[in-house]
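With one protein chain removed, the remaining protein chains of the complex are shown where they sit.
Let's look at chain A:
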Amino acid sequence: MAALEVGGLDVHYGGVHALRGMSLTVGEGEIVALLGNNGAGKTTTLSAISGLVRPSAGKIVFDGRDLTRARPEAIVRAGLVHVPEGRRVFSTLTVHENLQIGGYPVRDKAEIRRRVDRVYALLPRLAERRAQQGGTLSGGEQQMLAIGRALVSGPRLLLLDEPSMGLAPLVVASVMELVREVNLEGVSVLLVEQNAKAALKIAHRGYVIESGACVLGGSAAELRGDSRVVEAYLGGV
């Protein structure tokens, strides 16, 4: 059974029809890449799933629960956590406070402390900078912090929006490595990326979206070998 099932999603922004019958699934323990050009509807898809924008049609089901009209905080509590584009670290809060914010839905203070400590163990760089303001970190560290912050919420499915954006190739590799590690611990991932190459390296499956709907889907290996994907997103041959 798929953990996340999105079916026939329509989203309108004013007069713009941003999603037209968007459908996808993410299975338990899977990393699924969502590829596409600027404006194809990748971010809108994530925003609809996490409750920031209201779809005008369609269904979002997570673990058998209908979350189509749920509020963002209810969706987080259900275990679906969205790491937004551009990391969106709280710049004047310390690294530690940023992580604590991730634990906002959790009432048990000891539990939050345990989860924050686990993030520090996973990302020792953050532990070194725990008292520093989030905005003073490098781009790569901010991305790590954004993912770490989401992990404190206790996600079962992470929605990652362009984690490689603006990062040097080496840093991209370490962010992708982090995503893989998180996935190995049992968290499913829906990974939106323009960097198709990096995304398909760690993903199990992928979709290509164009003008608000999926035009192609398959295993990562299939997509890597598909001539249309190679031409459009992997920089030709």
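As a working rule, contacts are C-beta pairs under 8 Å (C-beta built on N, C-alpha and C of every residue); 3 or more make two chains touch, one makes a residue touch a chain; residues count from 1.
Everything that follows uses one rule, which is that contacts and distances are computed from a predicted model.
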| item | value |
| --- | --- |
| Chain not displayed: protein name in its UniProt record ("Succinate dehydrogenase / fumarate reductase flavoprotein subunit", "NADH-quinone oxidoreductase subunit F", "Branched-chain amino acid ABC transporter permease" or "Cytochrome c oxidase assembly protein CtaG") | "Branched-chain amino acid ABC transporter permease" |
| Hidden partner chain, touching residue among A:63, A:97, A:210 or A:226 | A:97 |
| Which of A:82, A:115 or A:204 contacts the chain that the document leaves out | A:82 |
| In chain A, positions touching the absent partner | 50-52, 71-73, 76-77, 81-82, 84, 88, 90-93, 97, 100-102, 104-105, 149, 153 |
